[in-house]
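Working notes for the structure below.
Omission of a single protein chain aside, the complex is shown with its protein chains in their original locations.
A, B and C are the chain letters, set down in written order, and residue numbers restart from 1 in every chain.
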Amino acid sequence: MGTVKCVGILTSGGDAPGMNAAIRAVTRAAIYNGLQVKGIYRGYKGLITGEIQEFKSQNVSNIIQLGGTILKTARCKEFLTPEGRKVAHETMVKEGIDALVVIGGDGSLTGARIFAQEYDIPCIGLPGTIDNDLFGTDTTIGYDTALNTILEAVDKIRDTATSHERLFFIEVMGRDAGFLALNGAIASGAEAAIIPECSTEVDQLEEFIKSGYRKSKNSSIVIVAESEITGGAMHYAERVKNEYPQYDVRVTILGHLQRGGSPSAHDRILASRLGAASIDAILEGQRNVMIGIENDQVVYVPFTKAIKNDKPINKELVNVLRTLSI
Amino acid sequence: MGTVKCVGILTSGGDAPGMNAAIRAVTRAAIYNGLQVKGIYRGYKGLITGEIQEFKSQNVSNIIQLGGTILKTARCKEFLTPEGRKVAHETMVKEGIDALVVIGGDGSLTGARIFAQEYDIPCIGLPGTIDNDLFGTDTTIGYDTALNTILEAVDKIRDTATSHERLFFIEVMGRDAGFLALNGAIASGAEAAIIPECSTEVDQLEEFIKSGYRKSKNSSIVIVAESEITGGAMHYAERVKNEYPQYDVRVTILGHLQRGGSPSAHDRILASRLGAASIDAILEGQRNVMIGIENDQVVYVPFTKAIKNDKPINKELVNVLRTLSI
Amino acid sequence: MGTVKCVGILTSGGDAPGMNAAIRAVTRAAIYNGLQVKGIYRGYKGLITGEIQEFKSQNVSNIIQLGGTILKTARCKEFLTPEGRKVAHETMVKEGIDALVVIGGDGSLTGARIFAQEYDIPCIGLPGTIDNDLFGTDTTIGYDTALNTILEAVDKIRDTATSHERLFFIEVMGRDAGFLALNGAIASGAEAAIIPECSTEVDQLEEFIKSGYRKSKNSSIVIVAESEITGGAMHYAERVKNEYPQYDVRVTILGHLQRGGSPSAHDRILASRLGAASIDAILEGQRNVMIGIENDQVVYVPFTKAIKNDKPINKELVNVLRTLSI
Partner (left out) sequence: MGTVKCVGILTSGGDAPGMNAAIRAVTRAAIYNGLQVKGIYRGYKGLITGEIQEFKSQNVSNIIQLGGTILKTARCKEFLTPEGRKVAHETMVKEGIDALVVIGGDGSLTGARIFAQEYDIPCIGLPGTIDNDLFGTDTTIGYDTALNTILEAVDKIRDTATSHERLFFIEVMGRDAGFLALNGAIASGAEAAIIPECSTEVDQLEEFIKSGYRKSKNSSIVIVAESEITGGAMHYAERVKNEYPQYDVRVTILGHLQRGGSPSAHDRILASRLGAASIDAILEGQRNVMIGIENDQVVYVPFTKAIKNDKPINKELVNVLRTLSI
């Protein structure tokens, strides 16, 4: 292992707003520091197919505000096999790429970890997922934007909920993590959140509905995290409809619009800082770490720690939601 | 029938952005012209329960920008019966309301038409529905806002569709009218629209998919109007998944968020003009007409004409979509 | 003059949201009809410098939602001279461009008119300006988006105006046309608009302020059209401050943010229809006309008529604003 001269960047897994801001930051920080940069298309697949392009500063002009990822993303089965990773490594050698920055969620970072170990390549991970479920960083790239997208949708639904005096169950993303649902509920002034981390919430919902939520409210909104554990919004709506036929119950599943949109200020700044820090880390000789921001400071988190550890829900937030939804 | 001294306003049926702007305009135009105004809550139900409040100019301050309707809305079964309408009429007499402005869709205007005939009351209708399916007005209150809401959602979904190279079926509202779907498709640069007015579109979709839409595109979006005729987005997605398993197909049903949100400039201006014109119409002795705007001019449309006539889809738009989605 | 085989497109003058949607529509409609398309950069300047590129369908993918113009725009002094236009014509001949679609305001269409006459080239104009000051089309590309941008800004300012009980003068664009100011005032629920077309408005403002606007209102917003005739927002604010020192007066000049942003549904559909129609017009042998939409129908407007005729303000709107601001 010698000095790094050329950095490859890829985005992998589910896309998240701010990935383009991160691509821009990695590219420009690399060039600023005299490194060459290559963009790898369609995640790890591009390492196998060789769909790779050199990036200059202009290639990332005017992308900071765009949702999605200009590098595309894909889930790549070949990369899960030793044979696939062998081809990927050969591509890197052929292209002269001697370090990798991977932007993605825990599946993507797991791939990076295995690849880095097998071939002794410096791999730096950036936490890019709307689910906020990576340990070692206060927030992940895309989370704040998704939260605001949820908020705008719930604000719109509340207009119609209030006009019609209805009970809405709104399902949001999160992949077994309740960050979006719980924080979305507090931010939108929802009456309750059903999240995988708190099974007690379901009993509360029961209680809340039994006690006659209409007493002082003329509409109610419950945010439900998509999850096999919760069962999703449809499940709860059916239960309430059966047991309390007097309620006018509706369901909205927000779906993929939560992944898109122009990134928020928070996500653009986060992505810019993480992207710049990833090059600092490479130049410092760091390898196989995820970059995070904790308490406004850049931190390096070993891959295993970032992926394996569960990021806990702040219980204070559960109490705040309960207190304010009276 | 003497001179009108007090006007009652109500919103009925599905809520639509701009209803509050219309309430404000009716209220202020009435007061400007020396009339008293009473707000009737929960649509025709308020006429039966007597939930009615006098409105001064300040009651409608700072509402022009709000989605939903401060008067609430409801569908009222009692008003469909002669007995219900008798009670409603008694309430009007008791409250001294001698003219009615009804803001709503075709169900609401049908109610107004019957009521007006039975009791010889001047009723003025304002077209308030996101579906744009009322004859005699270029657009209805709420349609332009809903179209922009759809657009923002599709723009977000396109970010993720493009990043993942997927085929999305997105279902929008419209209640058997294809205005939102067709115009939403043109405005969002979608590849196709499936609308109840054009059964041929389905064959085209078939053709479009068979011909291998991936040739030059790296993502595709098809907008589907909710409708028993089309069968909805889920129906098409299933068909494509079965017949073309190689495509990565996803479905999003936009749902109730299409009804909410701060009204667009177009809807606020439309609602303001229609609201002001409704009072002019009452003062002129007009009765039992819907107010519309055609070719930038206020027009009076007899209820029967507004409700019974089908509003046609402009075929030019179907061609524009086909031409531009190559 | 033979059959057209290759169409050049350019955007000229001030940029307007929706210009990219128009570029996309012209390009795709031309290709759909078997024509070649060339994009000319920086307006008429590109015809002089030869900065020209062939456009395929993919060159205009994913631009419908972008503000600004991918072709750039510039004001070009050389094109105002016969020598400049001679060079421009030579470029066209060299590039094989035998028809021109010009997207811009009245200055740009005036240039097209002169050039078309001098060299007998089919020139089609598309009305692209946020000012809405072209005769022969109900709205121009960019106007609806700018109106909504103004609205969002005024809604924000009203939050703070109401919290502090202030009188705000807000200056909007319009270049001697009052469409944005008058419609922006109605849509935002402003108390008054000062527009170049109505000098009487100023006296009303006087009256409105004298009569003590605070009586029933706890904030006031006056929209002022930028214009040498009105003198602008600063002028009125100074006058009011001097004569009524008891008022807490503030000024905001919205400025260039009115020109940007993702185009609204209306502007994208308008631009798509006009763009497609421009190719129809070329194929029909039309020349030296602006394409407009009037009463939902495509119309051809001779350049001289579009530029020379004043587009009148609808007096009904002036009355609506006055009635509703009580």
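We adopt the following convention: a residue touches a chain if its C-beta (ideal position, glycine included) is under 8 Å from a C-beta of that chain, and two chains touch if they have at least 3 such contacts.
Model, not experiment: these values are computed from the prediction.
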Ask   = What are the shown chains in contact with the chain that isn't displayed?
value = A, C
Key: Candidate in contact with the missing chain, chosen from A:6, A:114, A:186 or A:299   = A:186
From C:96, C:255, C:285 or C:302, residue that would touch the chain that is not displayed = C:255
Key: Residue, one of C:153, C:185 or C:205, that touches the chain absent here   = C:153
Ask   = Which one, A:87, A:114 or A:269, makes contact with the chain that was left out?
value = A:269
Ask   = Tell me, which residues in chain C touch the chain that this view leaves out?
value = 11, 14-15, 17, 66-69, 72-74, 149, 153, 155-165, 168, 218, 250-261
Request  = Would you write out the residues of chain A that touch the absent chain, in ascending order?
outcome  = 24-25, 28-29, 31-32, 57-58, 61-62, 64-65, 138, 144, 147-148, 150-151, 155, 158, 162, 183-184, 186-189, 216-217, 262, 264-266, 268-269, 272-273, 275-276, 294-296, 298, 314, 316-317, 319-320, 323-326
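Criterion: only the chains that are shown with their structure count from here on.
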Request  = If every chain is a node and every touching pair an edge, decide which shape results: line, ring, star, complete or other.
outcome  = line
Whole-Å separation of chain centres (CA-atom averages), chain B against chain C = 28
Task = Please compute the C-alpha centroid of chain A, do the same for chain C, then give the distance between them in whole Å.
result = 39
Key: Multi-chain contact residues (two or more partners), chain C   = none
